[in-house]
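Taking it in order: structure first as structure tokens, then the write-up.
Missing here is one protein chain; the remaining ones are kept as they sit in the complex.
Here the chain labels run A, B and C in written order, and each chain numbers its own residues starting at 1.
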Amino acid sequence: MTTSTLRFRLGRLLVAGCLMLAGSLPLAAADNPTPAQQQAERQQTQPGNNAPMWREVRSGDSFFTTNRGPEAGVLIQSEGDTWRHLRNGPVTFYGGILLMLVAAAILIFYKIKGPLTLHDAPTGRLIQRFPRYERVVHWLTAGSFVILAVTGLAMLFGKHVMIPVIGHSLFGYLMVLGKNVHNFIGPLFAASLLAMIVIWARDNVWQSIDALWIRKAGGLITGEHVPSGRFNFGEKTWFWIGVTILGLTVSISGFVMNFPNFDQTRNDMQIANIVHSVSAIVMLLLAFGHIYMGTIGAHGAFDSMKTGYVDETWAKEHHEQWYNDVKAGKSGHPQG
Amino acid sequence: MARMKFLCDTERCIECNGCVTACKNENETPWGVNRRRVVTVNDGVPGERSVSVACMHCSDAPCMAVCPTDCFYKTEEGVVLHNKDACIGCGYCFFACPFGAPQFPNGPAAFGARGKMDKCTFCAGGPEENGSKAEFEKYGRNRLAEGKLPLCAEMCSTKALLAGDAPVISDIYRERVMRRGKAGEAWGWNTAYGKPEQAAPAAKEAAK
Amino acid sequence: MLYHIFKNGWEDKAYIDARVFGLDKVKAEVMTWTPERVQDVTGIPEAEVLRIAEMLAKNKPSTVVWCMGQTQHTVGNANVRAMCILQLVLGNVGVSGGGTNIFRGHDNVQGATDVGPNPDSLPAYYGLAAGSWKHWCKVWGVDYEWVKSQFASQAMMEKSGITVSRWIDGVLEKNEAIDQDSNLRAVVYWGMAPNSQTRGLEMVEAMKKLDLLVVIDPYPSATAAMAAMMRKDGVYLLPACTQFETSGSRTASNRSIQWGEKVIEPLFESKPDHTLMYAFAKKFGFEKELCKNIKVNKDKQGWDEPEIEDILREINRGAWTIGYTGQSPERLKLHMKNMHTFDVKTLRANGGPCDGDYFGLPWPCYGTPELKHPGTPNLYDTSKHVMDGGGNFRANFGVERDGVSLLAADGSASKGAALQMGYPEFDHVLLKKLGWWDDLTEDEKKAAEGKNWKTDLSGGIQRVVLKVYGCHPFGNARARALVWNFPDPVPLHREPMYSPRPDLVDKYPQPDDKKVFWRLPTLYKSLQTKVRDISKEYPLIMTSGRLVEYEGGGDETRSNPWLAELQQEMFCEVNPRDANNAGFRNNDFMWVETPTKGRMKVRAQVTERVAPGTVFLPFHFAGWWQGKDMLEYYPEGAAPIVRGESVNQGTTYGYDSVTMMQETKTTLCRVTKA
Partner (left out) sequence: MKKALFLVLTVTVGLVACGEYSQVPNYKQGNYQGKSDVRPWEGEKFAGNKQAWENALRARNQGQTEYNRIK
């Protein structure tokens, strides 16, 4: 095909499109008979031909019924099919693959690079990194997150993964528990999430030193220590994208499904479900990284959240700016 | 035995809700659970049509496909049943079902505590022993095991609602269409059992 | 429709000539109703009327079905007769598939009517004349003088009573205005719902004024709640059991009778109606006299329970007029047992022990049970022999009127009748004149001497006339299109009491007020004139009717969760146009206000089901009063699941000019957002 014919065709399409638009506009503005009128008229001209009525049924509109159930007036809702194919298709398939790939990638990274260790010897002098209330909030969030992740994964992948192993009945019984746990822990997670955002937002604001961290990729590859504030840019990324954005998305979409008693439609809940699953999987992927770094990825990190204290060497090497602030008494955190 | 289906003849349905009451009576479903409902399109306008709708026992049942615990199963007669012991009340089947068939005893309750899903069983009970008390309490009457068809259809005063073997009921329907000399459409069959060209020969004829 | 039928010559001329009386006068009135006039009054365009008239005329036979929509008007009697005339003109009466079909609201309404709850008749429509009393006294085996002594006077005994629709006036009306000594002081509500009666606001006033109110019902019903709202004493609840807790015969709309078996023992303290009735009789001290033919058993709690079969046998012995005599309990039970032997199309048993009978022996089933009359599936059907359920029109009003014979023309008698002409009703004189007297046995002669076909307790006259000569005992006459003893001999249109059209009120006014009508003064023209312009304030037509889920006053059905779930709230159907004018939307609460100052708070159902200018309310609801839930007035745990405003709280005055039926189907109202 030459360019000229292509241009010609495009031009023709454009003209046709304009014509169609022009043609449809006055039509839309004209007094269109309602479907009910169409049906009434059709009954006059062709009794027994209910085509207008069937079109209405397919539209998913709500009709008259004495039934008081949710959306009882809707005869056929087609969105369910779209939701089913999205959920059972891409979400399950790519979600599953991504989870496995990322887990494997982290494992391989660990195998190759090993954990981040301290360059200098610990001083034995401890400084407080996380006061008690911060730790409580963290572990509440983390604990509920893990529970939600496990039960959520079971809901999405359980029947592919667990049923062939443990069978329908046992899985069913476990899932009755799992689903209720998920539904009741969910709001707890959301609450502790909000608390977490409030207490850590200030320390996660962009600082000029973060540019250095980005330039050096956090020293993950080279193993060198990059100075940073109380939280380095990696942690900040996790905080803003993982915790704040995804956490809130997951919570809100979860609430849409968890409290169906606000007249939300099935369609609302379908959309919420897809948003929930996708954001939860992405959050989980990021969480893999966070958990890795917080446990076996970096020595000392786990202790800091467990006890709330870090060795001065650790602080200096990982969060030099914060260390200096603490030493200067500017961190705002009590010293122990 | 062939494939069990429902067929609602919209030219005959008079919106008496007899099927709904019959179902409630036979299966003793609690307040708020209506396995069947009657919906009227263009209510009050000449040409209004009513449809009695319950579970259509789809060929490719969306509820089955999305159930996280895979609690559904399909019997030899094509009836879609479920195991309430494995049901977790997540509501996914309700999201997926085109016909709004799944019902929940607690309704849209907070914390998603809907209770075990309940839906039309084609009066075929559930996994428990046929005709047992446990089966009745969970799923309602097992009329199929008594050699009977669902009560909603058998009670229908105008015989608008038919239930039974697909070839037989589509034959009955076709005879009606021929007698009244007017075409119709078997309600919901395209959605539940695929487009006419994919459907069984009898259904195809009925849809013509 | 008759206008078009006459104009196009679609009437059945031969049928009319042979079997209808006085149609010329009707035709003269009909022909003044030009399509323009009809459209002005009814709003129905000519094309529609013509289409239906043609459909009926060209597709015979056809049947007309109606319920209360025709009868509950001031012109209800005229509406009903107009329908019958339509069917007569088309020749559709007395043919299979034809006739008029008046559906009854619930189980056994027909049966109740047959045994005489109407205040103007003894059982089986015998009336209240001395002869009627004597007939029944003979059936009951009591002395006429004794019965007479139970009444204040012979005049009271033979005077039509106050109808159920007017009891409130019997209480509230000034004593000098009513045609009896005292006002009503005690009322018994026996299986009757107050919310199905009009003028609820006045009814609670009447309840307040009563000395005694008794409610006999399976549920305390709205009666109890309404009374409890007004007073703290003088109300008694007697629990009656349902039809499932007792056995007995039940008559359907098609006059066929079925035997119902007791399914369960009466629940709680409830008793069947006849046990309660006997207990009353005992208390009043006439149980010995009036239950001579009825065996009385003791039930499990030691109450006296009359034997239900004996009650039916007594009816069989007395109800000769309508042929309620052949349906013995034994025959009915046999029918129930052999239901499968009946043809579903003809309703006739094909072989088996009931061979030839019509299912349920629809009355008239003449003669004694031994005569084995098969019952009459279609009334007035001349194509069958009388012993096969055939018949013809009844000669109840003499043989001639204004020089015109009332008897049917020659050749119009039922198949195989010895008299192939019109003939009067049979009595001992006519039998002797015809030389048929000797067909009676000696015993029958003794019983039939001086009697006619409906008072001869031996059934001999009926036996001879039917079996031997194939004639109909009530004669063979013409159907009266002209009912000269009614206020409007030819059915006339009259505007309802509360009309939205003052101009039509002027043109088609109600008749003059009646001073004494069923013992009460009754307003027609004066009230209509007074409210001529009320449509300025109350512009919408308000009509009421039934829902498929509920029955009657609805206390039982609204207490049934399976039904109650389907209609959970009292509602009002309003056209979108009227709703928009009043400023409310679908499912909003709204107020319906009527000229009686009745105010009902109901859910709006905005729908095209009703035309602009009309609202519809179902009448089954009760338990709310002017926006307030009456839950506290029900005995604890006895309130129905679904309660709502009763439409008849606000319905207005207006009664049929013959039957005193209340006018529920048309009044005026206005609607506002609540």
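By our rule, a contact is a pair of C-beta atoms (placed from the backbone, for glycine too) under 8 Å apart; a residue touches a chain by one contact, two chains touch by 3 or more.
All values reported here derive from a predicted model rather than from experimental measurement.
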Of the residues A:Leu107, A:Val136 or A:Leu177, I need the one that contacts the missing chain. A:Leu107
Touching the hidden chain in the full complex, which residues of subunit A are there? Just list them. 96, 100, 103-104, 107, 111, 157, 159-161, 163-165, 168
Could you list which residues of subunit B touch the chain missing from the display? 1-3, 59-61, 64-65, 67, 70, 73-78, 81, 83, 124, 126-127, 129-131, 142, 144-149, 153-154, 159, 162-165, 168-169, 172, 175, 179
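Everything that follows uses one rule, which is that only the chains that are shown with their structure count from here on.
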Chains adjacent to subunit B and to subunit C under the stated definition are A
Cα centroid separation, subunit B vs subunit C, in Å, comes to 41
When centres are defined as mean Cα positions, the distance from subunit A to subunit C in whole Å is 70
Averaged over CA atoms, how far is the centre of subunit A from the centre of subunit B? Could you give it in whole Å? 37
Residue list for subunit B, restricted to those that touch at least two other chains: 17, 20, 32, 34, 43-45
Residues of subunit A that touch at least two other chains are 36, 64, 66-68
Subunit B contacts subunit A in the complex at 10-11, 17, 20, 32, 34, 37-49, 51, 53, 62, 65-71, 83, 85-92, 94-100, 103, 107-114, 180-185, 188, 191
Subunit A residues within the subunit C interface of the complex: 36, 64, 66-68
The answer for subunit C against subunit A in the complex is residues 549, 565-568, 607-608
